[in-house]
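One protein chain omitted, others in place.
Up next, chain A:
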C-alpha cells in the first residue's frame, strides 16, 4: 500500500481516523506474527501434555527410584530448563537482551556491560574491587557478631518498620540496633581496639553505628525527596554495602540493604524502563526529557547492582555452607543472607512490573526448596502471595515456568510445599478449547481475491475503514488486556498441568502425590477435554491400587467429578466405580480421622448426587443418604451438620427418598448395611432410624437438622430450617467448625428462671453418700462418749 496519491481519492471519513494506515498495518502484522509464535508454542505444549498423560495412563505406576537412575530420558522438555528470557513476550525479550543479558546479575559477567549505562565502567570496576573486600572483612569480624542475628530474626519486622519517610528511619531502627548492640559481645580482636576497654569499645561502636545511620538517613532522604536529581546518592548508599569496619559491618550492611529496598520500592516508576535505541539517543531532546532519561538509566543500573549484591550475599552463604560447615562466621552470613532473601521477596511482591523481575524469580525459586526451613518458608510465602495478587498473569507465568523447570531438574525431589504454592494461582478462566481451534489454521472471512471479486471498490474501502475502526475501538476498550490475561493464564495452567501429569506418570510413589491430587482437584474444572479419558484411567488405577490415604482418594474422586460436572458431561461415562469407592470409604471417616476430610466429601457429594441427579439411580441415592446419616452419628458436630445438610440436598433432589422415612418393606431383600455396593444393598428396605439418636445430640444445630430431616425436610412448618437452609453443606461445615474451640451457636442461658429442686429436706441426693454421712455421725457420737485424748493438741 503506497502513500495516497491525492487528497481527492481519500474517503472523507478517513479524516476521522488519525492513525496512519501504515502504522496500523505494521501493528497488525506484528500481532499475527506473535500469535503464530505463541500458537506454535502452545501446540507444542499441548502435544507434550497429551503425550505425558497418555503415557501415564498406559504405564503402570513405577516407583520413583527407578526413574532416578535414568533421568535423561526425555529431551523434549528442554525448553523448561532455559532461562526465563526466552519465555517472555517479544518486547520483553528485546529489553532483556539489551540490558539484562549482557550484564545479567545472574551471569554476573560485569566486564561485558553494554553501552547503556553512562558511568558504568567505573562502577563496574568499583564493584569488582568491592568483590574481594566484603568476604575478607566479614571473616575478620565473624567472631564478634555471632550473637547479633537471632534478635534480628525474632523481630522479623525490619522491612515493615522502615517507612517511606526516610528521615524517620533511623529512629525506628535505632531501637532494634540498640538491642543488637547490647547483645553483641564487646570483645574485639582488632589491633587498634586492643588498647581500649570493653566499655570504650562498645561506646565507640555505638557511635559508629549512629554515624552510619545518619549517613544512611541523609542519603536516603535526599534520594526520596528528589529522585531525579539525586539518583547518584543511591550509588553512594550502595557503596556502604561494602562497609569495611568489622565492628559494625554486619549491622550496617543489613541496614543498607533494607533501606535500599525501601528506596527502590519508592522511586521505581510504574512502568518498565526500556533502553534507548541509538536513534533516540542521537535525537535532540528537551532538557527535562534528558533528565528523566538519565534518571531512568541510573535507576536501572543501580537497581541491577543492588540485586547483584543481594544475590551474591545469598550465594556466599550457600557456598560457605558447603565449604566449611563449622565456619565461625556462619551465623552472620546466614543473617545477611536471610535479610537479602527477605529484601528480594518483598521486591518480588512490590515491583512485579519492573525490570529484572524475572531475575528475582530465578534467584528465589531454588530457595523455595532450600534446606533451611525459614528461608524456604519465606520464599514459598512470597510466591504464594505473588500468585494471589498477580492480576495480569505475567509474573505468575514466569514464576510457574521457573518452578516447573526446577521441579524437573531436581527429578521431583522437592518439598511438597513448593508444589502447594501453585494452589494459590488465581486462575478462574482459561481458553478451554483453544488448542483445538488453534491447530486448525484460522480462516479469514474473505481473502483478498474473493473480496476483489464480490465487492465494489467503494465497498472495499468502506470495509477496510470499518475494520480499522473496530480494531481501534477494541484497543480503546482494553479488551485486549483481558484476552492477553486469559492467554497467559492458559499457558500458566498448561505448565502446571504438565508438572502434575509428569508426577502422576513418573513419581506416583513420591511425597508430592497428595499435593498433585489436591492441585488437580483444585483446577479440575479447567482441564481440557481431551485429557479426560486418560486422566480418569490414571485416577481409577491409583484409587484401586489401595495405596492412597483417605484424603488422597477423596481428592481423586473430587477431581473426577469436577471434570464430569463441567464440560465433561458430554462424555457420558457412568463413573459407578467412583461412587462405590466413596461409599466404601464413608464409614472410615469417623471422628477418629481428620475432620477436614469431610469437607472434601461434601464437595464430592454435591457433584455426585445433586448435580448429576439425572444420571444417578434412586437406589444409589438412597444408599448414600442412609450411609451419610449413619456416618453423621460418628463425626464431630460440624461434620454432622454438613453431612445431614448433604442428605437433605439429596432428599430434595430425589423426592422418592421419603421411602426412608417410612417403616414399610418395599419389595424383597433386607438392607445390608455392611455391603459396599450402593446399588445392591437394598436401601429401600431400611429407615433413617439414626435420626432419633441425632435428635438427642449434644449440639443444638445437629438436633435441629435431624428433626428437620426426620420430617422429610419440609420447607415450612415447625420442622423447617429457616435461615440454615440457605447455606450449602460446605458452608455449614465451616460455620460450625470446632477447630478453635469456638462455640457456635453460643451457649444458651439457663432454660428456666426457676430453681430446680433436688432432694427433699436434709437428705442427700446420693444414697450411698447419705449412708456414709449417717455412719460418720454415729462413729463421731460414739467417739465423743468414749474417752478421748486431746493432749496431742494440747502439747502441740
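Definition applied: a residue touches a chain if its C-beta (ideal position, glycine included) is under 8 Å from a C-beta of that chain, and two chains touch if they have at least 3 such contacts; residues count from 1.
The rule is short, and it goes like this: contacts and distances are computed from a predicted model.
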From "Ribosome biogenesis protein WDR12", "Cleavage and polyadenylation specificity factor 73", "Proteasome subunit beta" or "Nucleolar complex protein 2 homolog", the hidden chain's UniProt protein name: "Nucleolar complex protein 2 homolog"
Touch criterion as defined above, residue of A:229, A:281, A:656 or A:739 at the omitted chain: A:739
Touch criterion as defined above, residue of A:293, A:590 or A:727 at the omitted chain: A:590
Residue in contact with the excluded chain [from A:359, A:404 or A:710]: A:710
For chain A, residues in touch with the removed chain: 587-588, 590-593, 629-630, 633-637, 660-663, 665, 673-674, 687-700, 710-712, 738-744, 746-756, 758-759, 761-762, 764-766, 769, 772-773, 775-777, 779-781, 783-785, 787-796
